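Pasting in a structure now, in structure tokens, and then I'll have a few things to ask.
Rather than the whole complex, this shows some of its chains in their spots.
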Amino acid sequence: MLYDIIKKVRLTAPRIHCITNYVTANDCANILLACGASPIMADCPEESAEITAHCGGLVINLGTLSPQRLEAMLISGKKANELGLPVVFDPVGAGASEFRTNAAKKLLNEVRIDIIRGNLSEIRSLAGASSREHGVDTADMLTDDKLQRAVRLAKELSAKTGSVTVITGENDIATDASAVYRIKNGHPIMSRITGCGCMLSAITGAFAAAAPESRLLAAVSAAAALDICGELAAARLTSADGNASCRNYMIDAVYRLTDETLTEKANIEKL
Amino acid sequence: MLYDIIKKVRLTAPRIHCITNYVTANDCANILLACGASPIMADCPEESAEITAHCGGLVINLGTLSPQRLEAMLISGKKANELGLPVVFDPVGAGASEFRTNAAKKLLNEVRIDIIRGNLSEIRSLAGASSREHGVDTADMLTDDKLQRAVRLAKELSAKTGSVTVITGENDIATDASAVYRIKNGHPIMSRITGCGCMLSAITGAFAAAAPESRLLAAVSAAAALDICGELAAARLTSADGNASCRNYMIDAVYRLTDETLTEKANIEKL
């Protein structure tokens, strides 16, 4: 199940509505096409509900947020809920400004989110002051103690919101409050490619649309897929290549990705 | 004539004002530079007329539309008309929302458009309910019957608007209501690269600016040029490359494109 969702994405070609930032919108569109989905970027309140209604999933991303884009997210989020479409939420920069933190909270309050995907500090800002894990303050989740605290934080947020929570970093964690997966794939250069998080959120939308029966497995599978493609891209780098070529190679690898490669390369642990 | 417009673009280096979406703006700018033109992206009503007045052509593209961008399109479109500059219109997503369909109609009513470039469903939504070809509802134009219906649809729209109409798909069709060209170049992977349509519309603006004596030939030539560059790009792909590298190779191919290559590779039929 975990490894064949990519096949379902290619078979069903879900149309994914992205309300996202302009920094990485092009990469998100190309990586959705690479995995077999069909992207529609539209962020205008005047049309966002109608666009969502034509789609199989919705991805909302707080990068380069504006009041107009936030309004479109709320409208489309509610429409997706009404239609039973999966909603993925990427709280880019939550915690970096009151405007974004409040926007994230408003979205969590007014829209039923299926999957939240962020880094540790973003997830911590969503879990809020009430979190017992307030001291989690580094992106490094590789020591056992830090990993355990990140897991507790993710579980807290999932318990509070009913969403699957994915924390990405050197390792990724995904949980629905009960089951917890740790994805050990990936490569350090991914932190030097802008929009890896955005791209993961985008394809998570496609995976969730193709496998509505399990949001958690869809999220785990998408994270493993991107991480493995990051590894494959890093392995292609010549001594002259850097992060720009690696970005292209990573999207290329998604284009070529099969469930066989996913099965062979995935390094996933159920905690 | 058909094959040497690229040479004229390189000689005259027309400045092209693009009011376009943020998803593919970077690719549109780079492909305009690749063909020898000079892009200016500006979408703010406060300055759009003035920017247009410094340019040799205008390209308006409905992707990620907003009311402000629409206002800029109307202002710049009228300025371009006043100055006799070619106007290319890319009705991205027309038909996907009332807001976009109405915006497209408003633009067609208030601006004299030289060339409309869209896919079949976008063109159908512009031709409107009055079209006798209401049943044309697939992107596939490869069977004779479907091709003939697409041709009739394009001719209808051209007759109604006075514009050249270009429908792109597996094959491309271009018509000015009387003459019809079918461009058989291209490669399936182009449908997996975001913004191929936007890029074609962008360079069509440059071709039209460089060859004002024939809007139809400019449109045919630009479509053949991009399709051939798509073929050249696909031919460069290694077994690890995918749509991201292909996008780069396609723009690269435009950068290297000569009228000799165009002449040699073009597979164009006058219907």
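As written, the chains take the letters A and B, and residue 1 is the first residue of each chain.
Quick note on the criterion: a contact is a pair of C-beta atoms (placed from the backbone, for glycine too) under 8 Å apart; a residue touches a chain by one contact, two chains touch by 3 or more.
This one's a predicted model, so the numbers in the text were calculated from it and none came from an experiment.
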Given 2 visible subunits, total identical subunits the whole complex contains: 3
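What we mean here is this: only the chains that are shown with their structure count from here on.
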When chain A is superposed on chain B by its C-alpha atoms, the rotation angle in degrees, nearest 5: 120
Between chain B and chain A, distance of the C-alpha-averaged centres to the nearest whole Å: 33
Chain A residues touching chain B - in the complex, by the definition given at the top: 22, 25-26, 29-30, 33-34, 39-44, 46-47, 50-51, 54, 68, 232, 236, 247-256
Residue ranges of chain B in contact with chain A within the complex: 21-24, 26-27, 63-67, 93, 96-100, 192-195, 239-245, 247-248
